[in-house]
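Shown next, in structure tokens, is the structure this report addresses.
Yeah, one chain of the complex is gone here, protein chain that is, but the others are all in their spots.
Here the chain labels run A and B in written order, and each chain numbers its own residues starting at 1.
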Amino acid sequence: MSDNGYKQIVILSGKGGTGKTTISAAFASFENNKVIVDCDVDAANMHLMLKPKSEISHEFSGGKKAAINNEICTQCGLCETVCRFDAISNFTVDQLKCEGCGFCFRVCPANAITFSPSIGGNYFECELEDESKFFYAKLFPGEGNSGKLVSEIKKKAINSIKDSSRKFVIVDGPPGIGCPVNASISKADFAVLVTEPTLSGVHDLKRLVKLLITFKIKMGIIINKSDLNEAVAEQIKDHADEKEIPILGEIPFNSEFVKALIEGNNIVDVDESVKKELLSIWEKTKSYIIN
Amino acid sequence: MNQEQTEEMKNTKEKIAFTSTGGSMESLLSEQFGRCQYFIIVDPETGKFDAISNLGEQMQSGAGPKAAELIHHHGANVVVTGHVGDKAEDVLKRVNIKIVTGYKGNIKVKDALTEYLSK
Partner (left out) sequence: MNDLKISIASGKGGTGKTTIAASLASIIPNSVYIDCDVEEPNGHLLLKPKINTEEFVSKLLPKIDPFKCTVCGNCVEVCEFNALINLKFEITLIDEMCHGCGACAYFCPEKAITEIEKPIGVIRRGITEDNIYFIDGLLNIGEVAAAPLIKAVKKKIPEGGTAPYNTAIGKGTSSYKKGIIAVKNEFYDSQIDNETTSYKKEIPKGRDDFDKNDFDNKIFSDNKSFLDNVKPESSSSEYFKTYIIDSPPGTSCSMVEAVIDSDYCVLVTESTPFGLNDLKLAMEVLKTIRVPFGVVINKYDDSYREMEKYLEESKTDLLLKIPFDRKYAVSYSKGILPLVLYPELRTDFFDLYETIKRMIGLEMGKVQSV
């Protein structure tokens, strides 16, 4: 919570393909006056669904990379000798292999190597039809998602809410449990974990729950495709019980999900029963945040 | 840590580092440790404070431990923040900085100071 009383909800899944983005977009549609952030910068997708009416592009810096200035280079080969990432050959640096350690830059006797931040990609500040704000980013190939980038894009989003009457920040979190996830959950009031009853789904869910507990962030679970495997679904519920995490809802396997995706529609515009279920999940989520 | 250093710790005055979103006591506290914008380091006896900008905000990785190093070099022995990561925690413990977590970003640094001192 912050000074103007907005709430921040982050949607996470651990494993990819569980329906996290679809559910995030559904939640977003239930509220006017919100800010949406797509933190899955490795494979940003939400913009395809939200169809922003305008966007402003900004650059962000990635990791530092070395480059050899061939006019100064004396071809002594010391850089190639010290590089442990096989990134230097024929007095040029392979940008994809360069790890960014700066060893060559520091060791070069002729000062022929530069070492500066590369452009990691772009982030976009968008406005939606209902005048909500939306942020997403695109990385250049070979660049890794980083906590820094997620922090940066979230900060832009939060700044845009500060002087407004917007009530909710909805964060579509990155997959996995690494540093980008840590950055995406900072300051969150509540985390919604979208999981599916598959072996890998449960595996990833448990790791995520552990992480959120250490951050003392309240959470709830949505079991998507819940009827895919009853036994595994039970396992999820047992785990939730044990950790005292509420099950916010279960959504049976529904081909409308995919259909909506294909047509670029929001699931809530397509299927009434799913809309009802998701709306009740959203109301429940809100009740947990307010208490 | 040897005997001498332990003695030194006992004799030094308390200096409290707050993670902050701005450079003054009026700024809101930052929940993030490694990637906060500023550290406000307060001497509670005199009420004087230093605002140190945290380079960790711009770091690709390892911002937490680096932030611990920063406040250690500025003589802090308490840190008040939202959450501290494992790696940063290790460093803070190594240099005997007391960790106070669980603060939310809706409180001003000066109020967090009052709250901390009243405990």
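Here, contacts are C-beta pairs under 8 Å (C-beta built on N, C-alpha and C of every residue); 3 or more make two chains touch, one makes a residue touch a chain.
This structure is a prediction, so every number in the text was calculated from the model and none was measured.
Student: Using the touch definition from the top, which of A:Ser132, A:Asn229 or A:Asn266 touches the missing chain?
Tutor: Selected residue, touching the omitted chain: A:Asn229.
Student: Since one chain isn't shown, list which residues of subunit B touch it in the complete complex.
Tutor: 1, 5, 59, 61-63, 65-66, 68-69, 72-73, 86-87, 90-91, 94-95
Student: Just checking the interface: what residues of subunit A touch the absent partner chain?
Tutor: Interface with the chain not displayed, on the subunit A side: 15-18, 21, 42-45, 48-49, 64, 82, 84-85, 96, 99-103, 106-107, 138-139, 141-145, 175-176, 178, 196-201, 204, 225, 228-229, 232, 253, 255, 258-259, 261-264.
Following the convention adopted for this analysis, only the chains that are shown with their structure count from here on.
Student: Taking the complex as given, what residues does subunit B use to touch subunit A?
Tutor: 28, 31-32, 35, 57-61, 63, 82-83, 85, 102, 104-106
Student: In the complex of these two chains, what residues of subunit A are touching subunit B?
Tutor: So the residues of subunit A touching subunit B come out as 1-3, 62-64, 100, 146-148, 151, 179, 182-183, 186-187, 215-216.
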